[in-house]
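The other protein chains are all here in position, but one chain of the complex has been omitted.
Presenting subunit A:
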Amino acid sequence: MSPILEIRNVTKKFGGLTANNDISFDVAPGEILSVIGPNGAGKSTLFKQIAGFEKPTTGEVRFKGERISGLAPHRVARLGVVRTFQETTIFRSMTVRENVIVSHHLRSRASLLGYFLGTATARADEAEFARSADEIIDFLGLGAIRDELASNLPQGHLRALGMAIGLATQPQVILLDEPFAGMNHDETMRMVALVRRLRDERGVTVLLVEHDMPAVMKISDRIVCINFGEKIAEGSPAEIQANPRVIEAYLGSEDAAIGM
């Protein structure tokens, strides 16, 4: 099967600092792939380049064979690669439902003028967005809080809302930035199940950056480990756990960090 996403020799420099150095790997359709690495290894920078928020200094990112690195974020999103955010970024003063409805932007068929005038297409769009938003909200189990203001939500719900926003765009590849951060064990396990369902029921390819090693080992089909901006290992969770370079990267806290 040809890869849905190809990361090809991506290098990113900020002045004298090399955040990513010649990173390459493929993501297969329907895969759950985690990118791990110690703090400051360059994981988020890599994500930003995939989603179009940063342009690689050299190298490129291809989606279904088409180059997407260097495109504006909204163009990348339009193609089907959507990023959720590390800092639980949501539209704070909208309700959960409004958040999800507004995020259906990519599916709109009416023009902005059409929305202003309230044409038949625009009204059909709005009805469809509302229906789809309710469906996504139910899928993620957010039904009870759909009319709650987003700024009032606890951490776990915010994370799910971020995912709902991502799903509303109907992505083919979703980039989850630390979906389990700050969660207790139960919340993490619920989230792991959710991410699985995302892939199994909706066919979304999932790429995630994460620190929570037990969760990563549990959820991932494959793992890419980077350290100091370079890829040091790639493989199945079992291979990664046994990889001496990975252990070295987490040295000093290897048992705790790798979670075994």
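Rule of thumb we're sticking to: contacts are C-beta pairs under 8 Å (C-beta built on N, C-alpha and C of every residue); 3 or more make two chains touch, one makes a residue touch a chain; residues count from 1.
In this section, contacts and distances are computed from a predicted model.
For the chain that is left out, the UniProt protein name among "Spore coat protein CotJA", "Sarcosine oxidase subunit gamma", "ATP phosphoribosyltransferase regulatory subunit" or "Amino acid/amide ABC transporter membrane protein 2 (HAAT family)" is "Amino acid/amide ABC transporter membrane protein 2 (HAAT family)". Considering the full assembly, A:A72 is the residue among A:A72, A:A144 or A:A238 that touches the omitted chain. Which of A:T169, A:T205, A:N227 or A:N243 touches the hidden chain is settled by the complete complex: it is A:T169.
Only one of A:S108, A:S132 or A:Q241 touches the chain withheld from this view, namely A:S108.
Checked against the full complex, the candidates A:E126, A:E148 or A:E187 give a single residue touching the omitted chain, namely A:E126.
Mapped onto subunit A, the footprint of the missing chain covers residues 51, 53, 72-74, 77-78, 82-85, 89-94, 98, 101-103, 105-106, 108, 112, 115-116, 118, 122, 125-126, 149, 165, 168-169.
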